[in-house]
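Note that one protein chain of the assembly has been removed; the remaining protein chains are unaltered in position.
Chain naming follows the written order as A and B, and within any one chain the residues start at number 1.
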Amino acid sequence: MLELGVVLQGIINGILLGGIFVLMSIGLNLIFGVSRVINFAHGDFLMLGLYSAYWLFTLYGLNPYLSAPLIIVLLFCIGFIIHWFLINPILERPELAQVLMTVGLSIIFQNGALVAWSADYRAIIGGIVGVSIPLIGGLLLPLTRVIAMIIGFGSSILFYIFLKKTRLGMIIRAVAQDRVAASLMGVDVEKIDRICFGLGIALTGLAATALSPIYSVHPFVGIPFTILSFIVVILGGLGNFLGAFLGGIIIGTLNAVIGLMWNPQLAMAVAFLIFILILFVKPRGLFAR
Amino acid sequence: MSREHSSGKGVTRRGFLTVAVSAIVAGVVAGAGSYYAGLSAAPVKEVTKTLERTVRETVTTTLAPGAPTTVTTTLTSPVTTTVTQRETITTTITKTPEIKPAPKEVKIGFIQPMTGALAFNGKMAMDAMMIAVDMVNREGGIAGKVKIVPVIADAKSDPKVAASETERLCTIEKVSLVIGCFGSAIMLAASEVTEKYKIPGFWTGAITRKAAERGYKYWFHMETLDFRVGESVAQFTEEVVIPKLGKKPGDVNIVSMHEDGPFGTGTHDGAIEYAKKRGLNVVGRVPYSAKETDFSSVILKVKAAKPDIIWWTAYPSDMVLICRQAKELGLKAKAIIGFGGGTATMPSIKAVGADFNYIFDVGEEAGSVETNKIELLTPKLRNVLKEFEERFKAEHEGMMPMGLDHDAFGHTYHVLTNILPKALQYFGSLDPEAVIEAAESTVVQEGYGSTLPSYGYVYAPSGHPFKGQNMWKLWVNPNVAMQYIDLKPYVVWPPKYAVREPIVPLPSTSPYAAT
Partner (left out) sequence: MLWKLILFSAALTTVIYVTNPPPYVVHIIINIFWFAYVTSSWNIVGGFAGQVSLGHPVFIGLGAYTSTLLFMNYGLSPWLGLFCGMAAALAAAALIGVPCFRFGIRGPYFAIGTLAYTMVMEQLAMAFREVTGGGFGITLRRIDSLLYFQSADPKVYLPIILSFWIVLIYIMHRLQKFRYRLLAIRENEDAAAALGVNVFRVKLYALLISAAFSAVGGTFYAQYYRYIDPATVFGPDLALEIMLIAIFGGIYDLFGPTIGSGILIPISECLRILLGGRYFGSYLIIYGIILILCVLRLPEGITAYLSKKR
């Protein structure tokens, strides 16, 4: 049987992995969770952010954590523009149109990246990549993942507070709850939509910066991210940032621990099965709004 | 809310959950139990026919044009070390060639996955193949007479698309033969179609033995098979790594870690079979899905087995992440040996960086002019190799071609310069039947193979368990072991082809070095 130290390390890895899942899904929680825009291109926005971080690092030597503000602004603009021209026209239409639209976007992003930057796997190396903080008992804490988790946790809390307490946050929630009523109250619904979407993509950009020292960069790297993000968002309850945090940690820890104690090939399967079971008990997610 | 909808069934949530959870737990236990029972009972059901080293023996025949042609090929493999059987392959073809005017040009289909998950390797391989086409066309084409018109198909890393594209190549473009392709699932799907339409297919870049066991008439495989790669790794471990550690085979812990597709599974099956026969101690086997986003459990499992030597088959996608997480989680070993694939893909290796130094890679992979004993090749082939490398580097911003690229180039070059000219010469055309007869009667001992020890081609005839397979790549050890120094792969084994001494154990500059 496995030693206690190994199991503990597995749990630590799982929690950190969960933090990463949370970080990945934050933008989607705002876009899909709050404003209910079905964005199947989520992982590909992450991919674009990853490429941005990589190129800024490779061409200009910019440390990814420092280039975060640039990437956030860049992705906000991209999100803003895409919403204006592509999402807004179909908002009044059946939801499924959004599926078509975002899948189309996803295809374009992936293959655009392929044509522009080829299928090479790239990565940011050096610095704190691969470095771990040693703890007592031989346990190790991978530094980049800790940072990612902290950023994920921090953003979750920040956005929770933002939505609940700030004026803009409340307006966004109002629009999400009832567009007609909000517009009757004098809110420029279209503008709020656009800002919300832009913010969501910007958040995704932040996630990408924090993830860039962890994952390799590749045109098709976004596909599993999209799936995982949707699962985390649903598990936590649409729009619920703290729920998503808990949900992400659960999935991550299950994946790591089950993979370690049993079989890595089935770890995700078990985690997903448990996700489905949790849905049975809590059909609106862990903490439904 | 429509939750407690009365349908008269009275299924309460708790009742349902109890049943469901019990059922799932029971199912999981039963499943896990039978899985492990199955594992311990009969891990590899297939009989491994390992065919040993051969004494080169060739038969050449000269034929007068217009006369009935008989081409007889006999090759006998002597039993050397541990293995199974003496084997003789004899193919006799008698055919009267119709002397037709040679066609002006020939359409050849090339299929690779150039988009999707396998895009990277597929695109490189296609580039390499096109260089071969161009180099042959420059001399006037096949046998200096028939221009090659390449038709390119993208398999999109999807077997369905591979099948569609091969349909198009065979029935619309009407190619005379198909050459491809990276990825076992892609190759399996595409070769189903070439068999259906009776178009000869020549394959490299996928090494699953299941393909060879189908006994297809129109399938020719120029590369080695997966289990042979595994055996080479095990051999290298036994002959070099373990002695350099100053230990005996039984005293060393080997842990096998591999992606769970056909490539990883097949290669490690072969390695573990060999290990069992030779008394090497494989103490753990951890398959994983290359598409996962986290490998911490894999790393920890391998670490828990306390490996001295790690055997590893990776794809480019998982390689970078695994190397990073292995460093983060403190995975240590005395030697890490790759089986090709990810550990032979230069951009991925560069993405890992200096940490990758001193890792071994065994396989069909060749290094470059710089890292191989090129003087063992004939002058003509030396020049061919040099030119290929120059052109490849020019097309890829100075990146040197890796083994898979050498394979793609070399095997295509072989088809274009060994098989097709023969079809023209002895059978007067490049029709499918002529190409097949030419291929089946081909015996080459100095074709440009992917690695210096392995240049040679003889295809197993009908009735052989591996019909269509280039047996040379199973008889001889087709692989070299390379070690990455300054991120370049230098051949370190077998001794005859080595340019450097292997460095074992991992030196302290490597983050994976055991203290």
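Basically, a residue touches a chain if its C-beta (ideal position, glycine included) is under 8 Å from a C-beta of that chain, and two chains touch if they have at least 3 such contacts.
Computed from a predicted model, the values in this text were never measured in an experiment.
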Sort through B:136, B:185, B:272 or B:506 and give me the one touching the missing partner chain. B:185
Sole contact to the chain not displayed, among A:5, A:69, A:89 or A:134: A:89
Among B:214, B:244, B:382 or B:488, residue touching the chain not depicted: B:214
Checked against the full complex, the residue among B:123, B:268, B:285 or B:350 that touches the missing chain is B:123
Based on the whole complex, identify which of B:180, B:230 or B:261 touches the chain you can't see. B:261
Considering the whole complex, not just the chains shown, which residues of subunit B touch the missing one? 1-3, 5, 7, 11, 13, 16, 20, 31, 35, 38-39, 114-115, 119, 123, 151-154, 156, 158-161, 163-165, 167-168, 170-172, 184-185, 188-189, 192, 196-197, 208, 210, 214, 260-262, 264-266, 289
For the chain that got dropped from the picture, name the residues of subunit A it touches. 32, 38, 40, 86, 89-90, 93-94, 96-97, 99-101, 103-108, 110-112, 114-115, 227, 230-231, 234, 238, 263, 265-266, 268-269, 272-273, 275-276, 279-281, 283-285
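Note that only the chains that are shown with their structure count from here on.
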Within the complex, subunit A is touched by subunit B residues 3, 13, 16-17, 20-21, 24, 28, 32, 35, 115-117, 119-120, 123, 260, 286-289, 291-298, 300-301, 303-304, 316-317, 319-321, 323-325, 327-330, 345, 347-348, 351-353, 355, 511
In the complex, subunit A residues that touch subunit B: 2-3, 6, 9-10, 13-14, 17, 20, 111, 114, 118-123, 125-126, 129-132, 140, 142, 145, 214-216, 218-220, 224-225, 228, 252, 255-260, 262-265, 267-268, 270, 273, 277, 280-281, 283
